[in-house]
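Submitted below is the structure of interest, expressed as structure tokens.
With one protein chain held back, the other chains of the complex are shown just where they sit.
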Amino acid sequence: MIVVMKPDATEEEINEVEEKLIDLGFSVHFSQGVDYTTLGAIGDKSGVDPRELEILNEGVAKVTEISEPYKLAGRNFHPADSVIEVGDVKIGGEEPVTMAGPCAIESREQVETIAEYVSDHGASILRGGAFKPRTSPYSFQGLGEEGLKYMRKAADNNDLKMVTEVMGKSQVGLVSSYADILQIGSRNMQNYNLLREVGKTDRPVLIKRGFSSTVKEFLMAAEYVMSEGNEKVILCERGIRTFSDETRFTLDLSVVPVIKDESHLPIIIDPSHSTGVRDKVIPMARAGIAAGADGMIVEVHHEPENAKSDGPQSLRPPQFAALMDQVKQINETLTREPVKA
Amino acid sequence: MIVVMKPDATEEEINEVEEKLIDLGFSVHFSQGVDYTTLGAIGDKSGVDPRELEILNEGVAKVTEISEPYKLAGRNFHPADSVIEVGDVKIGGEEPVTMAGPCAIESREQVETIAEYVSDHGASILRGGAFKPRTSPYSFQGLGEEGLKYMRKAADNNDLKMVTEVMGKSQVGLVSSYADILQIGSRNMQNYNLLREVGKTDRPVLIKRGFSSTVKEFLMAAEYVMSEGNEKVILCERGIRTFSDETRFTLDLSVVPVIKDESHLPIIIDPSHSTGVRDKVIPMARAGIAAGADGMIVEVHHEPENAKSDGPQSLRPPQFAALMDQVKQINETLTREPVKA
Amino acid sequence: MIVVMKPDATEEEINEVEEKLIDLGFSVHFSQGVDYTTLGAIGDKSGVDPRELEILNEGVAKVTEISEPYKLAGRNFHPADSVIEVGDVKIGGEEPVTMAGPCAIESREQVETIAEYVSDHGASILRGGAFKPRTSPYSFQGLGEEGLKYMRKAADNNDLKMVTEVMGKSQVGLVSSYADILQIGSRNMQNYNLLREVGKTDRPVLIKRGFSSTVKEFLMAAEYVMSEGNEKVILCERGIRTFSDETRFTLDLSVVPVIKDESHLPIIIDPSHSTGVRDKVIPMARAGIAAGADGMIVEVHHEPENAKSDGPQSLRPPQFAALMDQVKQINETLTREPVKA
Partner (left out) sequence: MIVVMKPDATEEEINEVEEKLIDLGFSVHFSQGVDYTTLGAIGDKSGVDPRELEILNEGVAKVTEISEPYKLAGRNFHPADSVIEVGDVKIGGEEPVTMAGPCAIESREQVETIAEYVSDHGASILRGGAFKPRTSPYSFQGLGEEGLKYMRKAADNNDLKMVTEVMGKSQVGLVSSYADILQIGSRNMQNYNLLREVGKTDRPVLIKRGFSSTVKEFLMAAEYVMSEGNEKVILCERGIRTFSDETRFTLDLSVVPVIKDESHLPIIIDPSHSTGVRDKVIPMARAGIAAGADGMIVEVHHEPENAKSDGPQSLRPPQFAALMDQVKQINETLTREPVKA
């Protein structure tokens, strides 16, 4: 932590800051500039709230933290990329991975039909919700365990792995007994009880970015899971909330290279929930892969008109096939890496 | 729902929209403008996703919903203000209510000292966290049930009611056995399992607005609780996330008169978490009351330097006393109502 | 315009709305729903402020506009894509166009060196600032007319067209005498005096989206130019301001397919100003082309360490060459169009 004092800070004020830092267990290193005195606090004290120094007295101009709080998720102490393996599927490796399927599991037939199609066209993981978080209490809330059973079966029948959302701590055991990957939804990204609980399992965890979460908060959510011993975390950008509301959310693709700098964890994108309508899903999926994402999670439905949730953002099967073809070509383009900055 | 067709929409496209609306159970009412044809869908079908019409064909220009989805929380079918009673404390009545106390319960002495002070200076409800949601897994997470016990005792000893956060569905029973009001934190505003669970209790529920939630989502969170039979919901604006980051969050005070228009539920403000530093808490607390809020929830600590969380935003006792005095005067000013718009 | 009345609206209130609409020159069409009465206002009155109806009386629930206010920029009355021709360069056609060059014109040698390089590697338009809008009054403000001269020469010597910013109404004549395309900067997107003035010239106008402008405002800026008779407008997405501040701005790529729906005008992207650092420029440039943009405007400098402005976001020449190669391949991928939604 570095504390910058104002040009007119008194000696008393500077001394008070020094004493406070020593109290907190730091050793202090002074630096005298033209107008500003700075105090460098040396020591690794992750629990200290920088605001305590900011408001200590009138002489303090500003306080900056030096080290990042995500020791496990950050790249500083773990420089190499992590590749998460789910059976023979690798997430974070050279090939982008595709998770595809319906928004919600609606019936055995529905999920079998879709699973077969997406498997035939290059997906390796089946997505779908059995427990659905819905804005309205009056909307369809999912089939529950029955949905998990249909989904597991459809995944196995079509050589797919399976990812599905777990909405609460008490569901973790049940969902883990069916799913290969546990998904934490955007609205639960800071549900710490839930993050800890999935951290105690051995299942890879897909964390969707809260739609107003900073990169730091996003990585701290991963840190919660990892601090319980489960280091198999996959990040997912799914759109942030901004004033620009022509699409449901604003897909923040620049977070892809930012996460690549800050963290060793893989990051995929969700073009379906961010845009909210299928004709915008396709260009944004392509854009995400072109930005360097490790894959995508995308909604597909064979009869979107009859879908029980989010039909308008589900791709029709031939659209999915065409998109997979484009994604493959774009990824090939990327392997010819640009000259390093 | 109203569907507006483009100037160049074909008869076929218009017919397709009409048929779709009839399929969905609406009756349809046509209106022919100079350039635009509009179809009014008549009937109360809250489950219909407007995007289904938006993307039905190229001829659709836009779709507008007519009715609001919050039947219980909205003012349309419940015009009179709701007043929530907690013992003899009234929330939503003529006097603004003050919930005050430490961020976290740290010890029996701490909570007793603060409870006595805030009670003496006009607070009627004791706030404090026993289970603390923290961004970092390495930060202090609260005393748990022990904290609830200390807090209940301090409330009873000082003639205060008690509000505290419940972080997960499985804690609802435990927290309800101590607290008068159950608080849903900002990060859990869309934790639907939790909302349903507190909706099954008879405790008033204080819902903090998610820091990127729209007014509609905020009221739909209330709707989740109310749809389970518990109509005693208190709303709380605690700051939204914007680009303007000189304070922790941007306190969105205009939401106070907006909620008063849309809903019959009381709304209070939290100037502590929105600003993050105590010298900004005071002006924003005053501003919130001046904007017409039904009260405030504010952090107070007798030794903020030693607080285990959020010390920098906790008011010192004499600041709290001065603020209470100002709030009282501002509220008196408001009773002389402006001429109606 | 459609006015929706509340369920408890009185006959008097409904009559008042009807009379107001008639006063404003509309004819009125009633529709009676289960709970809500709606009044459709028929007629094309673009100057009416919908808030006038919203607040007319307590019985009004909401007001929706039917027609878009951008008659010239919108696609409704101009369904075919516009292709802007600048000599033999086509913007909005099948090939994405590349505008490249330094942030600021610094010297004759600098702009010649860069122009030659970008021309050799596939750019068709030279970018560069002679008048620079800078956040600080103490920063380098550009070479002025001298810079325009150097730039024109470098463009001509290297078979490039030239785009440069015009910062104020009084500069329009001067800049037009050198440049092929007049650029309106993000901070001037709602400088209406300037928009009108460039609308009176015969030069194509590149309008950068204000960093907090809605799509409607963006298209209304184009409308200002077009309403003066100049229909050669090129739009440019350059990042919006959001809470997500790991990059300078958040490149809002979903605006590309949105603009394609709403308008017939071409849209390009600026990955340099949105990201602010060169290693993020490359993935976001690729992403923009993959999202369907009609081209890009990108900063390149042969000695970015010595650039007088924005050196950190300028690509080094070999990076630019590699990016052009990737962009070409990605564009080829896109020609195989996905199945229509």
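Read from first to last, the chains carry the letters A, B and C; within each, the first residue is number 1.
As a working rule, a residue touches a chain if its C-beta (ideal position, glycine included) is under 8 Å from a C-beta of that chain, and two chains touch if they have at least 3 such contacts.
None of these values were measured; they are calculated from a predicted model.
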{"item": "Option from A:Ile22, A:Ile42 or A:Val83 whose C-beta touches the chain left out", "value": "A:Ile42"}
{"item": "Absent chain, residues of chain A that touch it", "value": "2, 4, 6-8, 29, 31-36, 38, 40, 42-44, 55, 61-62, 64, 66-67, 76-77, 79, 241-243, 245, 341"}
{"item": "Interface with the unshown chain - residue positions in chain C", "value": "46-47, 49, 51-52, 54-55, 69, 133-140, 167-170, 187-188, 190-194, 196, 210-212, 216-217, 220, 223-224, 227, 241, 276-279, 305, 309-313"}
{"item": "For chain B, the residues touching the chain missing from this view", "value": "212, 214-215, 240, 242-247, 250-258, 274-275, 277-280, 282-284, 286-292, 316, 318-319, 322-323, 325-326, 329-330, 332-334, 336-341"}
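Going forward, only the chains that are shown with their structure count from here on.
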{"item": "Cα-centroid distance, chain A relative to chain C, in whole angstrom", "value": "30"}
{"item": "Rounded Å distance, chain A centre to chain B centre (Cα mean)", "value": "26"}
{"item": "Centroid spacing, where centroids are CA-atom means, of chain B and chain C in whole angstrom", "value": "37"}
{"item": "For chain A, residues contacting two or more additional chains", "value": "212, 277-279"}
